[in-house]
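Showing subunit A:
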Amino acid sequence: MSAVLGIVTIVLVTAGAVLFLAGTLGLLRFPDTLSRLHAISKADNLGLGLIVLGLLPQAASVTGGLKLICVWLLAQLSAATASQLLGRAVYRGRREP
Partner candidate 1 sequence: MADVLTAAALFILAATAVALFRVLRSGVVAERMMAVQLLGTGGAAALLLLGSASGSAAASDVALLLALFAAFSCVAFVIGAAEPEAEPDPPEERP
Partner candidate 2 sequence: MTASLSPGALFGLCGAALVGIGLYAIVTHPGLLRRIVGCNILGAGIFLVFGAVARRGGGAGFEADPVPQALVITGIVVAFSASALAVALLKRLSELNVGERNGTAAPTEQRGRL
Partner candidate 3 sequence: MTPFAHATTPGGFLLVLAVILPVCAVLAIFACGPRSAARIAMTTLAAGLAIAIAIAVELIASGAALSYVVGAWRPPLGIALRADGLSGAMLVMTALVVVTVGLFARVQYGLHDGAGGGRAQTTFWLMLLALWSALNAVFVGEDLFNLYVALELLTFAAVPLVCLDGRAETVKAALRYLLFALVGSLLYLLGTGLIYGQYGTLDLLTLSRLSRQEPALSAALALMIVGLLAKAALFPLHLWLPPAHAGAPAPASAVLSALVVKAPVFLILRLVLDVAPPQAAAIAGQLLAVLGAASILFCSVMALRQARLKLMIAYSTVAQIGYLFIVFPLAAGSAELPPWGTIAWTGGALQLVSHALAKAAMFLAAGVIAEAFGHDRIADLGGFGRALPLSAAAFGLAGLSLMGIPPSGGFVAKCLLLTAAVIEGYPWLAATILAGGLLAGGYVFRVIDTALAIPAVPVAPRRPVPRRLELAALALAVAAVLLGLVPLRPFGLLQIGRDGLAMAGLP
């Protein structure tokens, strides 16, 4: 059982890490600010979600698991708001490098 959970964890965590890498690549390669913004926030949040999902089986207690989910929720919420705020700021002072 725990071996299966271990494998699940490893797979999910690896997938999450790859998504982080994808976000970084997107940031480096995409042409304009808004699509870069999009790439990084989506990829990172999905990555964090996968990692949280992967770590859930390893959580020592229910509170520990709840905290993990809270971290993800918080990051989700803040990233959504922040990218909106940032998007506006980009539109207002649009200036391509």
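By our rule, contacts are C-beta pairs under 8 Å (C-beta built on N, C-alpha and C of every residue); 3 or more make two chains touch, one makes a residue touch a chain; residues count from 1.
These made the cut because all candidates are chains of the complex that A comes from, given by their letters.
Bear in mind that the values here come from a model prediction, so they are computed numbers and not experimental data.
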Thinking of the complex as a whole, which of 1, 2 or 3 is in touch with subunit A? 1
Interface with candidate 1, subunit A side, in the complex: residues 6, 9-10, 13-14, 16-17, 20-21, 23-24, 27-28, 33, 36-37, 40-41, 44-45, 47-48, 51-52, 55, 58-60, 64, 67-68, 70-71, 74-75, 77-79, 81-83, 85-90, 92-93, 95-97
